[in-house]
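All remarks here apply to the structure that follows.
Removed: one protein chain of the complex. Kept in place: all other protein chains.
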Amino acid sequence: MNRIFQKPDNAIQWFDPRGRQLGYLAFILNRITGMGLALYLLLHLIMLGKLAQGPQAYNSFIETVHHPVFLFGELLVIFAALIHGLNGFRIILNSFGIGVEKHKPLFTVLMIVTLLCGIYFAVRMIAR
Amino acid sequence: MDKPKAVIIGAGFTGCATAHDLALRGFDVTVVERGPIANGASGRTHGLLHSGGRYAVDDQEAAIECIEENLLLRRLAAECLEQNGGLFVALNESDLEYAHRWTQSCERCNIPVEQVDIKQALVWEPNLTPKILAAYTIPDATFDPLRLALTFAATAQANGARFRLFTEVEGLIERNGKIQGVRCQDRTTGKSSELYADCVINASGAWAGKIAQMAGDTTIVVKPTPGVMVAYDQRLCNRVINRLNEPGDGDIIVPQRRMVVIGTTSFEVDEVDYIPVFEDQVQMMRDCAIQLIPAVAAARQRGAFMAARPLIGSSTSGRSIARTFKCFDHQETHGIGGLVTITGGKATTLRAMAEKTADTVCAKLGITASCQTREYPLRSYREFRGNDAYH
Amino acid sequence: MSQKWSLNIEVQRQKGQEQPHFDRFDLEISPDATVLDAVEMIWAFKDCSLCFGHACHHSTCGACGMRVNGVEKLTCITLIGDVTQNGGTIRLQPLRNLPVVSDLVVDLTPLYHRMAQVKHPSVHPIEENKGVANQQTAQQGESDNSYTRLADCIECGLCISVCPAAMTSPAYVGPAALAGAHLAGVIDQQICAIVDTKNGVWRCHSAYECSEVCPSHVQPAHRIMQMRRQLLSQRIRRFFGLQTFHQRKQ
Partner (left out) sequence: MMNSRKMITGEGSGLWLLKAFSGALLVIILAIHLVVNHLVYEGGVMSWQDVVAYYQNPVIAGMEAVFLISVTAHALLGLRGILLDLQPSDAMLAWINRLCTVIGIAAIIYGLWLLLTVASFG
């Protein structure tokens, strides 16, 4: 009777999409991209510290970052930012009572925009 | 001074209401229920708070009980009720003939019935068939079955009663020709225990015969009389719509939340743990309901269910059995002490049944305490604290 | 008429302090029967120790919510044919985020208490919910405000079971009670102290899953969003020194 099934250990269940609908998928994406972007922000701030160390330090750093692995990482960040930003935009609209009934088509449209923008950046990046 | 102890078997309408009544009379009450609250016939009702109109012609005793309790519950349990009244409507000549007898009977039973203009009835209930020949208003209402039981349980609990849910009675403890208590198993843990009481009250509805048999009394025959009810996913009326004729299959449409529930058929069974819903009956009820409200034809079926009314036995067929409840002191019927059985009745009369049972128990134990449930305000069903099994 | 299907039903069991595990039952049942019928048949014919919640069997009481193949359902109105196929499996689990009493039963009383706190009306005038039955009479100008009906929310707990915020945080007021507060109409100070907090509407992550599983037209997520709008506009009005919704009510 006293076995409360709500506990921090359940956090892994946040990310279980089985049997869930589009809105839940949006939540999962939002949470994962949010955490990813926060981590990136931290790294990015540290990285930019190289700027203060003068041209040599920064430019040589940039050289290493040109490696395809980092470029792929950068693409991920762009995708994450697009997903998180546009989905966040949807949640703000909904919270002001706008488009609540249409939250699912809204999400679909925004994710198509995300995909198109993402592909555009990817193509440009590969072209370089 | 020790409180007299009572164990009630069954947490349906009767069990919960009896717990409330006895708790108010100063009893130490424990309710033992093998499932959750109102899981048997109590839960599976169309939720009609009878005005008594349905019984006025054939069973005036039941009709009078109904209207009295109806008026009381409107005041006491408003939280669980849609108090929109009801209509009795006539569709053919035979209905109109019946109407005359019916209005007279209602008058005799003090049921306020008023004939209304057909046009007015159709304004109130635009989905009603325009073919109606006459319409009468009557103080029917709709209740939420679980919440009605819970509101009594919550009040009983607030006054000290304990509810041991998911606890099945395995046997009665008998010594020197007197029932001393019950042996029961907590189904949530599998552990058995014994509960002692000055009086055991058998309020197990359709299963009352089985409990009585545990005490060796085979004289009580409960005829489980199931009926099919069908819920549709649109609220097609705001008042309860009754067919103005002899009680029959599919003669009532009860609005509830955003649904209507069509009731009901009536037949007899021997085994009551599982009764299937018969598809042909569902179809037949739908056809009957369409006669009253044609829009039912376009509504989607939301659920169909079956409940075994615990009617008091005789050899005649189900529907004509008197629906008034009966309270047996097994001392009188079979020389067994410490056991009272309450059975029969209907949801609308739950409080009256409890009063009668508590009277019987008090008389049996030589306790003078009068019934307070007519006036005592009921608590919100939301105050029910759940299972007291581990106290 | 309808042919019976043979199914494999997996039921999560838990007695006392033991760890949850699954029991399997073979069952012959019509696809037109409900999942609750299947559970009741298992109890009646296969294993009488099975505990499950149920009362009204027609979606008005909210006692029979379970997870059916991982999705929250009110089992009394969920048809077998809609959740599996002949020869298939149905996996039954109790709702999450509520205390488990035993097997498939959860204790719904914490939810009832929250609904009382937010003053969710169990019965309300019919007009308060637009678009219900009475439309036609309203058009005829004969609308009768005196009709009441039982509220949409049947307090079944399905929305709590799917809510990601409720999954880890018992203090979260939860979708049902937040929607209940919205239905209560006026957000008075007492309700405000419950809903306009970090454990209230602002905790919601807009996963909308509560609205997806709600069997009873409540759409809790939508109501939470509406309430956010109300609270925000109230806040903005106050910021600009305008009358709040509240003060106008006085």
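By written order: A, B and C. Residues from 1 in each chain.
Everything below uses one rule, namely that a contact is a pair of C-beta atoms (placed from the backbone, for glycine too) under 8 Å apart; a residue touches a chain by one contact, two chains touch by 3 or more.
The model shown is predicted, which means the values in this text are computed figures rather than measured ones.
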item	value
Neighbouring displayed chains - absent chain, whole complex	A, C
Hidden-chain contact residue, picked from the options C:A165, C:A184 or C:C210	C:A165
Residues belonging to chain A that touch the chain removed from view	6-8, 11, 14, 31, 34-35, 37-38, 41, 45, 48-49, 51-52, 54-55, 58-59, 62, 78, 81, 85-86, 88-89, 91-92, 95, 121, 124, 128
Where the unshown chain meets chain C, residue by residue	164-165, 168-172, 188-189, 192-193, 196-203, 231-232, 234-235, 238, 244, 246-247, 249-250
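Quick note on the criterion: only the chains that are shown with their structure count from here on.
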item	value
Winner on C-beta contact pairs when B-C is weighed against A-C	B-C
Chain A and chain B, separation of their C-alpha mean positions in angstrom	57
For chain A paired with chain C, centre-to-centre distance based on mean C-alpha positions, whole Å	32
Numbers and ranges of chain B residues touching at least 2 other chains	188, 386-387
Multi-partner residues of chain A (at least 2 other chains)	1
Chain B partner contacts - residues on chain C that touch it in the complex	1-2, 15-16, 32-34, 37, 40-41, 43-45, 49, 51-63, 76-77, 101-103, 105, 107, 109, 112-113, 115-116, 122-123, 126, 132-134, 136-137, 140, 142, 144, 147-152, 154, 216-217
Footprint of chain C on chain A - complex, ascending	1-8, 10-11, 13-14, 18-24, 26-27, 30-31, 91, 94-97, 100-101, 103-104
Residues of chain B touching chain C in the complex	35-39, 42-45, 47, 78-84, 123-124, 126-127, 142, 144-147, 149, 165-166, 187-191, 229, 231, 234-238, 255-259, 261, 273-274, 276-277, 279, 302-307, 380-387
